[in-house]
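A single protein chain has been omitted; all remaining protein chains appear in their positions.
Order of writing sets the chain letters: A, B and C. Residues in each chain are counted from 1.
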Amino acid sequence: MNNNNYFGTLFDGLRSLGTGLKTTMKEFFTKKITEQYPENRKELHISERFRGTLTMPHNEANEHQCIACGLCQNACPNGTIRVVSEMVETEDGKKKKQLVRYEYNLGSCIFCQLCTNACPHDAIAFSNEFENAVFDRSKLILTLNKPGSKVAAKKS
Amino acid sequence: MNQETLHIASAELLAKMKQLKEVEKMDYLRSLTGMDWGTPEENDTQETMRGLGVVYHLESTSTGKRICVKTSTLDREHPHLPSVCHLWKGAELPEREVYDFFGIIFTGHPDMRRLFLREDWVGFPFRKDNNPEAENPLRMTNEETIDTTYIYKEEANGTLSRTERKLFEDDEYVINIGPQHPATHGVLRFRASLVGEEINKIDVHCGYIHRGIEKMNESLTYPQTLALTDRLDYLSAMQSRHALCMCIEQAMGVEVSDRVKVIRTIMDELQRIDSHILFFACLCQDMGATTAFLYGFRDREKILDILEETCGGRLIINYNTIGGVQADLHPNFVKRVKELIPYLRKNIQEYHDIFTGNIIAQQRLKGTGVLSREDAIAFGATGGTGRASGWACDVRKRLPYAAYDRVDFKEIVYTEGDCFARYMVRLDEIEQSLRIIEQLIDNIPEGSIQEKMKPIIRLPEGSWYTAVESSRGEFGVYLESRGDKSPYRLHYRSTGLPLVAVVDSLTRGAKIADLIAIGGTLDYIVPDIDR
Amino acid sequence: MEVTKKPKIKSIPYEEFKDNETLEQLVKQLNEGGTNVVVGVLDDLIDWGRSNSLWPLTFATSCCGIEFMAVCAARYDIARFGFEITRNSPRQADVILVSGTITHKMAPVLRRLYEQMADPKYVIAVGGCAVSGGPFRKSYHVVQGVDEILPVDVYIPGCPPRPEAFLYGMMQLQRKVKVEKFFGGVNKTKKEGKEEQA
Partner (left out) sequence: MFDFSIVTNWIHEWLLSLMPEGWAIFVECVAVGIGIILLYALLAIILIFMERKVCAAFQCRLGPTRVGPWGTIQVICDVLKMLTKEIFTPKGVDKKLYNLAPYMILLASFLTFACLPVSKGLEVLDFNVGIFFLLAASSIGVVGILLAGWSSNNKFSIIGAMRSGAQIISYELSAGMAILTMVVLAGTMQISEMVSGQASGWLIFTGHIPALIAFVIYLIAGNAECNRGPFDLPEAESELTAGYHTEYSGMGFGFFYLAEYLNLFIVAAIAATVFLGGWMPLHIPGLDGFNTVMDYIPGFVWYFGKAFFVVFLMMWMRWSFPRLRIDQILALEWKYLVPISMVNLLLMAVIVTLGWHF
């Protein structure tokens, strides 16, 4: 190895190390980008399309849009949704399917949106709620329709 | 992508393949798919394929000609086919995969072991008449490592004979790297024989995250199969899904609108930048430069924010659908992408300052793990790895899809083939991706974002192969349909499998620390290898 | 002693946490024998130390692992909680975040990793795959939830859970650690019992 090469490498090396040191030192004094969850829980912004959990929107009268057709259950790739329905007779004598329980397993949901795509009445939607960790797996099986709720009357 | 398909009887396979390789210069084996076409039935025509077989997709890197070869054997007891791995080195692992899934023995293959499943697995799960759950409960015993393998040979009377081969001698110092090891980027397992700090030989064990996606696909409807593509190579979620959508659309004869094409292109490129930044971050982490790792992640978050705003997911995105995309672009999308471009350009310079130029990094990366162009092609190592070895293999240029034919970008090709070239290819590609986005972001055409689809999607009978350039190479989808609402066979050309195949030859004589650099720059994603 | 041990976490009131019922049940179970005051104070001190120093094992099999890296990175910065010292050796780790699919081939390895960890050790199942098999519930090679092979302390659903959800899950684990008892080995017998069932 000749001398030029020896010292050349040495100085080039030192210079490159210097550049690295300079870069980190610059960052040392830059404002930090950390978002402090949970301290910022109140003002935390999550984009509205984020899929955190499946919900069934209810209106003020405790009514939802689900007609228990089961399309979402069929569309689901891994059996996350279970629609329990019963046949009831309406006032005018017709038989009609009615939702009893809309079971949704948050623990196995893959948020593929096939259920919401399949739903003809927009009865289900994804919400932003992400604070879902629990101690017991059975707590992840949710019933989406609220107790005492019923299907909203058809808009005509 | 119509291409010539050859049906070759198993007895003539070897001669014909040799001719294809040597005369027609079909030097690149794109994909090798195992098939179970079932037992012969009465109303079969001559064209119908039956039995257990293999589909080969070949391409010539010099003429660009492509061909598809199908072969099969009707023997279900002891099915065997000649191995082609002496013609294409890249066939070695896929043939082991086919043996693993279908039980087809490849005669002349140097290492006929299972690739993904445990040695004590019963049966071959991908055969249509096999029920893998029935005989294979969860085994909690530790898997025994076997140091021998077999080479099979077909005797003159048609029976099989086998000879034993030792993988490691008794006096070798073998260390086990993985499956839970920070260097393997997931759950890959290497068994490395060492001489001091130098690696003598590496034996790769895959399958620790083999989830049977391809088998599951056979019982899912087409929209449902889409959900699983995101989880293959989660850093190319957009592109993988894009490939499958394109394949299904092609089979249905659906043409998506210009708007969808442009949106998909932009999303693919955002995803590519995301993946390449993660590549940079993880490589730095592996090489001990923790700070650079955090810089990479800092910038990646900006892209994830944009993706999340439009698609609703950060990593698993679920955006492309058959005939369109899930949702229209968010009103902020264009603005934020435009802010992102200068921001990234500035920060990429910082990457160069802190890592690229650093003498330690350069000395560790330059000259280590050299992959020659011939080897890259023979193994089918596409993507950044192939381009670093001087092989212009970008699918976006070879077979333009979506909006890639109308944008101007440079295919980054280096010739050194070492770790540093692989690293530079990725960093330079970020710039090219930014250029593509720049050209498209201002002219997103109007149009519908979703073609009208029937509620239940059925494909006509036939088979299709579509490829896209994912973040780490050619990602191909081979789809065979029999007219049902779920595919008969859906095979993904893994981008990572060829990359794992080259690890052994790249690391011979290298140091343990080089294994980290080589693994890092090859940039494989394990769930994509194991599928 | 009264059974009103309510673990405090900065910035989130107790009532706003999910699944307080299971936690209260656990507290009740642990305090059945009654506690000595001195021992109780010591317990609190140790629990405080432990709950603020849960060092995770770097263990990731798939997608959720990338999100875990994002949690460790600058924007979410798990270091704020003091959990940033991810250990690669299971002997030195306190909590294993099972982030990603566990396949049949991986299951014995994971179990072995868990056994190599020193007590006290905790398991968090992260993401759909680890909670219940998730997308791969119909697969022939995937464990349908890690609770088949390990005693899980906290489940974080999501596919993958966003980084804040990770942190939330870690805080849930902190709450669980804070109600535990160091003296008397109550937790340990409970865990072993769980293992036998599995």
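Quick note on the criterion: a contact is a pair of C-beta atoms (placed from the backbone, for glycine too) under 8 Å apart; a residue touches a chain by one contact, two chains touch by 3 or more.
These numbers come from a predicted model, not from an experiment.
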{"item": "Neighbouring shown chains of the undisplayed chain, as defined at the top", "value": "A, B, C"}
{"item": "Absent-chain contact - pick from B:Ser10, B:Thr71, B:Gln271 or B:Gln285", "value": "B:Gln285"}
{"item": "Hidden partner chain, touching residue among B:Ile67, B:Ile360 or B:Ile441", "value": "B:Ile360"}
{"item": "Interface with the unshown chain - residue positions in subunit A", "value": "10, 17, 20-21, 23-25, 27-28, 30, 32-34, 36"}
{"item": "Residues in subunit C touching the chain absent from view", "value": "10, 45-46, 48-50, 52-53, 73-75, 77, 79-82, 84-85, 87-89, 91-92, 94, 116, 118-120, 182"}
{"item": "Touch list for subunit B against the chain that is not drawn", "value": "173, 175-176, 181-183, 197, 284-292, 294-295, 298, 354-355, 358, 360-361, 363-364, 511-516"}
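Rule of thumb we're sticking to: only the chains that are shown with their structure count from here on.
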{"item": "Interface with more contacting C-beta pairs, comparing B-C to A-B", "value": "B-C"}
{"item": "Centre-to-centre distance between subunit C and subunit A (centres being mean Cα positions), rounded to whole Å", "value": "21"}
{"item": "Computed distance of Cα centres, subunit C from subunit B, in Å", "value": "34"}
{"item": "Subunit C residues counted as touching two or more neighbouring chains", "value": "74-75, 135-136, 138, 159, 162"}
{"item": "Contacts with two or more other chains, residues of subunit B listed in rising order", "value": "227-228, 298, 316"}
{"item": "Footprint of subunit C on subunit B - complex, ascending", "value": "116-118, 125, 132-133, 136, 138-143, 179-182, 186-187, 207-213, 215-216, 219, 227-228, 231, 234-235, 278, 282, 293-294, 297-298, 300-301, 304, 314-316, 526-527, 530"}
{"item": "Interface residues, subunit C side, partner subunit A - complex", "value": "9-12, 18-19, 22-23, 26, 74-77, 80, 128, 131-138, 145, 147, 152-159, 161-165, 167-169, 171-172, 176"}
{"item": "Residues on subunit A engaged by subunit B in the complex (per definition of touch)", "value": "9, 12-13, 16-17, 19-20, 22-24, 27, 33, 47, 49-51, 75, 77, 110-114, 117, 126"}
